[in-house]
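Of the protein chains in this complex, one is absent; all others appear in place.
A, B, C and D label the chains in the order they appear, each numbered from 1.
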Amino acid sequence: MSRPERPVDPMFVPPLVKTPRRSFNLQRLKRRPSMRSAVIALAVVIAAGLLLPLLAPQDPYDLNSFSVMDNRLPPGERSMDGLTFWLGTDSQGRDMVSAILFGLRVSLLVGLTATAIALTIGVTVGLFAVNFGGKIDALLMRLVDFILGFPSILVALVLLAVMGRGVDKVVFAIVAVQWAIYARIMRAAALVERRKEYVEAAQNLGYSNGRIMFRHLLPNSIGAVLVVATIQVAHAITLEATLSFLGVGVPVTRPSLGLLVANGFEFLLSGEYWISVFPGLALVVLIFSLNLVGDRMRRAFEARRA
Amino acid sequence: MGTFVLQRLLQSIGVLLAVSLVVFLAVYAIGDPVELLVSQEATELERDRMIQILGLDRPIWEQYLTFLGNALRGDLGQSFVHGEPAIQLIVSRMPATFELVFFALLLACLVGIPLGLVAGLHSDSRTSRIIMTGSILGYSLPNFWKGMMLILLLSVWVHWLPTSGRGETVTVLGVPLSFLTLDGIRHLVMPVLNLSIPNMALMTRLTASGAAEARLQDYVRFARAKGVRPQGIVRRHILRNILIPIVTVVGVEFGQLIAFSTITETVFAWPGMGKLLITSIYRLDRPVVVAYIMMITFLFVIINLTVDLIYAALDPRVKLMERAS
Amino acid sequence: MTSPLLDVRGLRTVFHFLDGAYTAVDGVSFAIRPGEVLGLVGESGSGKSVAGSSLIGLVDPPGEVIAGEVLFKGRDLRRLTERELRQLRGKEIAMIFQDSLAALNPVLTIGEQMAEAVTEHAEVPPAAARERAIAALRQVGITSPETRIDQYPHEFSGGMRQRVAIATALLNAPDLIIADEPTTALDVTIQGQILAEMQALARTTGTAVMWITHDLGVVSELADRVAVMYAGRIVEIGDTDDVLDRPRHPYTRGLLDSIPAENAPGSRLRQIEGAAPTLARRPAGCPFHPRCSRALPVCQEQEPGLSEGERGQAWRCHNPQEPLP
Amino acid sequence: AEALRIALASEPTAADPHYHNVSPNNALGKYIFDALAATNADQKAVPGLASSWQAVDDTTWVFKLRSGVKFTNGDPFDVNDVIFTFCRVMNNPQSVAGSFTPYVTAFAKVETPDNLTLKITTKTPDPLIPEKLAEIAILSDSIVPHGEITFDLEKKCGVTGEWPTLAQLNSGEATIGTGPFKLVKYVKGAGVELVRNDGYWGEKPAWDKVSLLPVPNAGPRLAGLLAGDYDLIESPSARDANNLKKDPKFSITTKPSNRVIFLQFDIERDKSPFVETADGKNPFKDERVRRAVSLAIDRNVIVKRIMDDAAAPASQFVPETMFGAQPKPEPLVYDPKKAKELLAEAGYPNGFKLTLHATNDRYINDGQVAQAIAQFLNRVGIQTEVDAMTSSIFFSRRSKREFSLSQGGWGSSFGGASNFLTQFVATNNKNLGTGRSNYGGWSDPEFDAVISQANATIDEKKRSELLQQAARMALKSLPDIPIHFESTIWAFRKGLSYEGRMDQYTLAAAVKPAR
Partner (left out) sequence: MSVGTGAPIIALEGLSRTFQRQPVLAERLLALVGRRAMPAALQAVSDVDLTIHRGEVMGLVGESGCGKSTLGRMVSGILPPTRGTVTFDGRQVGDLSGRDRLAYVLGVQMIFQDPYASLNPRQKVGDIVAEPLRVHGMAKGRGEVTARVDQVLAEVGLDPAYKERYPHQFSGGQRQRIGIARALAVRPRFLVCDEPIAALDVSIQAQVINLFLDLRDQHELTYLFVSHDLSVVRHVADRVAIMYLGRIVELAPAAELFAAPAHPYTRALLAEIPSVKRRRRRFEAVKGELPSPLDPPSGCTFHPRCPFALPRCAEAAPALQEISPGRLSACHRNGTI
């Protein structure tokens, strides 16, 4: 028995003990989110984030497509070429609608790729730790403790300060601080699975280590990790936004939502609220919906396990 | 017990060593502090002298070994920028951060635990749903943006609270404290709120899931079968059980918050350690950055150890030695 | 014949699901006289525990007791308010659960949990409650109860925990104890100890016991009367000797036949084909008919009513076994 | 009359005026200490603790000290304090990069014909002696035990005790000056508290009490002003300042600063890391390309749209009002057509790919200016990306010459026009100490000759001409392109006035309650 680790994620509050059979009741049952609906909701959010930029009136990454002459126009104004800026423009003359849509995509892409890579690394590490145990396990887990012991924001900050700006670098920094989370969860889940008798049965049938690891342990323990991953996407996005806000994130010419907010920070008090409030709202809506979907998935997952 | 503490201390020495090396190299890789420190008018001679004084002319491993040697004597170096011992600099900023973190946690518990109990004990009610969704929102708000909105709202629009700084402090036992003056409290409110909201959400969820979980436990059923009153069940059985994870999480969060206060301190210009760290990173003030991270790591080690001991004290099931493995 | 202590008539408990309500306990009727031990046997999921909990209003949503009377000393427990029920629980009717580790709160001492059962029902000073708890522990054969009482559940072995649960049930000298499989998880030697204690207590105090189990052997050795449950119904009830030696219902017969000890070593056992139906898939007519070797066409359509024999033996079957000589 | 609360954009790192030669520290020094010369709002040296001075010949200067001046501890001010200060500058091991030592090491000897006369002989001719002495805050020799004080660095000038430490000056123990204010408390990160020096020799400030509060973010700084937490704030964003103008409760002052924002080309290398051309060569070696870049940028739009008019388009490297500046420089115009032609002429009709490096936290709107410049360059076919980074990284990378085109800023804090040209345009020469920031590696012996002659000329008129000549040469070959001069803005509540300073200092003594 060990004390509950600090939940790596506030969404992921581990249950105190296993849920007994009599745990559900009617109301809860009625609202019990099905895994499928949660997954669909998640897919919709992601697809929207990735596809919406196609609708954007302008390409905010093409420096030729906007002009500093149009900068900081309030919502509803028109540009010199007659385009209407429904949410105004930023200090470079970018249409905020386009900037937010593209920013949303950058944020999502960073969140998704970082999570995917971190997940892959973490899962592999976790599996290896469980499978080889002993010294290797101890070593890997000390490393994981070490990384998780640090405030992720500081580590990412220092890393990016070393490496400079760039989407790839942000992704790298996020992966560097997040893989350990998956490794730990994977290890915990796989440890539980490995004690189950079907793994002994597999050994008893003379299966190779690799087969047991990837064919038997992996599919059975990845659930908890995937559930955490949906929430970690939101986390990665927040982290990216914060790093961009601190001036070490994505390149200025390819703003993510966080960078847009940061850029608008200085205009906030002078009444040009739209430069930071709208991207900020978009960010909040994005993170909130991801968290919400993640939370539903977690509940669905736990309900299914119970 | 003794073995456990000893084992943890042994481990932490390793961790501290690793941390110091990593941070040392990282800051070294960021850039050349001399470039920022030495005025452009300085002659080449002055520059070289400076480099020599800071010891930057020697190979990195030698610098590191010197640093380690000094660190053993409790000297983590002098700030390049401030010329003071880095430790002293950090320690002088500690009270501000600790004050912030303490009140943020206090607020988080005062708000989060009751809300969580309400949500957890009636997990199917509308109130519960609102609380739980609200808690998701609570940590979906990026810290910096939330801070900005607080300033916009409470300072710029309604002029209730000052925007930044620490306000008037009273020195108690050599420690300057804000919460003893009205002005100090006014300055404290927004940063504390900003830091506290995600933790309120965490506390709420932790309590709620704990309570929802606990109320379905067999011992609760057994207590009901014994005829125990509902209040007795909540107080004795449910609260006592969920308090254990809460207390430990509060302990761990204390450490995390100290680290995460960085952003809040930046937004609200709160003169704490976090702000010092950010400026020191930007100014490549390596001794301060290294000392800060080492102190934070040390703090984490101590906090974790304390948390484990508290946990062991609170939860009769825990046998310390079992966990040393 | 003494009047029954508990008289249950037509008890029906359902569980509400999205697609409707499923009956877990279906019109169960039985009676227990003071000092009598009633064994309730049946396979997993047959509704034994739900029936036990339904008696004292401990079924939680989505479960609901929808019909029947539970006459305890002449009062219908179903008509009592929750408050009145609570005062009754633990005082006049005590309950013991299967998993004693789960039923004892891990973070409270044994003493706290036992004293609670006393103080909730009477204005008793803590010291007196403690004395009573110590006495009860001694009664169930726990050595040096004075020190043991301040320990935590995990410091007790499984058998001792179960004895603590029994001692707790005894604290207020109840008239009825509902024991829900309290020895299932224990080893035979420990089970023997517990059974010995229960038996002694029932003898000395005159407490009636409803013993829920799936082990026919235990029932045989302990109970005065036996009720056999299948798919939510009591399919056969009567004196232990009658039911076990002269079963009328084919299911009871099948259970007895499949016990290895009843067959020659190494020979094929007589077996009941198929598996018990789940809550959602209860066959129409007699729920046992798909597995029944004596099934008639009528069994598929019509639920058999209760037929009564001598000495209060009763069964639900269209085609009962002939009583053996 | 009352208290004044000032929100600073950047915090002084010490109350020791000799600790680090950076603006926030120097500005704080001006509250507590005086120097022999003072600088006025336009950065001209004016009498300070020395009531007059004169260059006797190319290397000899005579300073007449003000009489009757007393330090806040009652110690009368005389030549001993000055010489002690010079020595302390040299004996301050904690100082960052020997901050003020170059000024003192330039002295061959310092003599004291009488108690209030100082004769300084320099090793080489240096026309900037008064300006340099304006930077050295005079400490009282009473803070250390000493014998007879002479300018003899070997013998520690006669000081017998320990030299005052940084800690002593930060704590206020040794912070004894002749300035308009006295230090009450200096708490790092939380601010500085000062009270009026009632024995000040000059015009007494209007404030009993001054607090300097560091608020590095512009937003909170402004919000604090609006909320009434501060009376005066440094550098609100220009946009905010323009809005404040409309608010009857506040007013602002805008003052052109000595800082120019400019682009620096990598010229020396044949291949440059951040340009991608068809021929693989470094296009910036070609003067026509550099000119084209300049022609492509509409400085007026940048000033108007990005800087909100709190800047002036730059056609040379120092503002017109500065010593040695050209009174009427040839304007650097916006002509994208011409730019394209020049590019085509140079062999880049389709432009090339470029990354412009810039800071994002050092100069006003630096990141945005860089993006606007990138926009303009794109319009003439140079496909430009912007990499804006935090200054710590920028400066160390720039010094390693990692960039092809970088956007920098430079405030000519003294020396007028010579400062920028010597630092950034002259050939890098360690012995002469020239071209220290010439990261592009441009080198022109003719230019070097002119600038070094100017730097050794005491005669002001002649020097000014030489400097103008040098500047014209630089603007012809354009190794650096000036973009604009930043203006500094102060915002304050109604009822105050502040005339602003070119060196960007915020000095409470100059904040006046308006009548």
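Just so it is clear, a residue touches a chain if its C-beta (ideal position, glycine included) is under 8 Å from a C-beta of that chain, and two chains touch if they have at least 3 such contacts.
Please read these numbers as outputs of a predicted model, since none were measured by experiment.
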item: Among shown chains, those touching the left-out chain; value: A, B, C
item: Contact partner of the left-out chain, one of C:G35, C:P61, C:G192 or C:P290; value: C:G192
item: Contacts of chain A with the absent chain, listed as residue ranges; value: 134, 196-198, 200-207, 211, 216, 219-220
item: Contact set of chain C toward the excluded chain (per top definition); value: 43-44, 157, 159-160, 187-197, 199, 214-218, 220-222, 224, 240-241, 244, 254-263, 265-266, 268-273, 275-276, 291
item: Missing-partner contacts on chain B, residue numbers; value: 3-4, 6-7, 10-11, 321, 324-325
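Throughout what follows, only the chains that are shown with their structure count from here on.
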item: Between chain D and chain A, distance of the C-alpha-averaged centres to the nearest whole Å; value: 45
item: Inter-chain centre distance, chain B versus chain D - centres from mean C-alpha coordinates, in Å; value: 38
item: Mean-CA-position distance for chain D and chain C (Å); value: 90
item: Sequence positions of chain B contacting 2 or more other chains; value: 30, 148, 156, 217-218, 241, 244, 266, 281, 315, 317
item: Where chain A touches two or more other chains at once, by residue number; value: 20, 22, 25, 27, 161, 265, 268-269
item: Interface residues, chain B side, partner chain C - complex; value: 217-219, 221-229, 232, 236-237, 240-241, 244, 314-317
item: Touching residues on chain D, where the partner in the complex is chain B; value: 13-14, 19-22, 93-99, 101-102, 166-167, 187-191, 213-217, 219-221, 223-224, 226-229, 361, 390-393, 395-400, 410, 423, 430, 433, 436-437
item: Contact footprint of chain D on chain B as seen in their complex; value: 30-44, 46-47, 49-50, 53, 80-84, 89, 92-93, 96, 148, 151, 155-156, 159, 161-166, 169, 176, 266-269, 271-272, 275-276, 279, 281-284
